[in-house]
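The other protein chains are all here in position, but one chain of the complex has been omitted.
And now, chain A:
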Amino acid sequence: MKLTLRVWRQPAADTDGAMTTYEVDSVSPDMSFLEMLDTLNEELILRGEDPVAFDHDCREGICGACSLVINGDAHGPERTTSCQLHMRSFQDGDTIDVEPWRAAAFPVVKDLVVDRSAFDRIIQAGGYVSAPTGSAPEAHATPVPKADADFAFEHAECIGCGACVAACPNGSAMLFTSAKVNHLGVLPQGAPERETRVLDMVDQMDAEGFGGCTLTGECATACPKGIPLPSIAAMNKEWLRAARKSPR
């Protein structure tokens, strides 16, 4: 396959950037999108140019590091992560636009790399349980109803990639935050912090400069892990309950 790429190039956080056009030859349909970018970077290095910076780590769809907006879609046209997207999803001769996550709370570091530490601070604000860790507890010591376990697991799938923020026209982190709040809030292990967790995490989310939710649903469409839109309604319910219950 022969492709034309238009890639966002920005040398540093405080400099201007622009979409820059590159031609890539001999792309195999079996390559992942990141392998295709690796091919481009090898050529750029041989030509003595600065390679395109992009985030990646596991390349198997589980770490949440990769973060590319491809043709206007966070993680591209398939419902998966950028690293698990394959070139067979494109046609020979296509022009493909590659951009970084766009949100005030995710400033560009370089090229396609953005700073997502705002997510870390939301997690630090309440995305934990204060249960003893150490040796594994007896599996049946804390019974969890099947429905709750399923609900928790569905939300535990979030990998913190930030595609929801990138896709949202308001740069809102509601889907990510709701995944964490719902995952921990429904389990007995998370019960002690049930109220403070949602209040603290939402406070932090607001403090980081993410936008509010207008229920456009773009986040849930982009999410590679299928965190559903009703998760936001579930978090709203948790927040309103906590706000009533624990004014402190």
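Simple rule for what comes next: contacts are C-beta pairs under 8 Å (C-beta built on N, C-alpha and C of every residue); 3 or more make two chains touch, one makes a residue touch a chain; residues count from 1.
The rule is simple: contacts and distances are computed from a predicted model.
One chain of the assembly is not displayed; among "Pyridine nucleotide-disulphide oxidoreductase", "FAD-binding PCMH-type domain-containing protein", "Succinate dehydrogenase" or "ABC transporter permease", its UniProt protein name is "Succinate dehydrogenase". Contact with the chain that does not appear here is found for just one residue of A:Ala13, A:Ile45 or A:Ala243, A:Ala243. Across A:Met36, A:Cys213 or A:Ile227, the residue that sits in touch with the chain not pictured is A:Cys213. Check A:Leu3, A:Leu112, A:Ala152 or A:Cys168 against the missing chain and you find that the one touching it is A:Cys168. With the whole complex as reference, residues 6, 8, 19, 69, 71-73, 97, 99, 102-105, 121, 124-125, 128, 130, 132-135, 168-172, 199-200, 202-218, 221, 228-230, 232-241, 243, 246-248 of chain A touch the missing chain.
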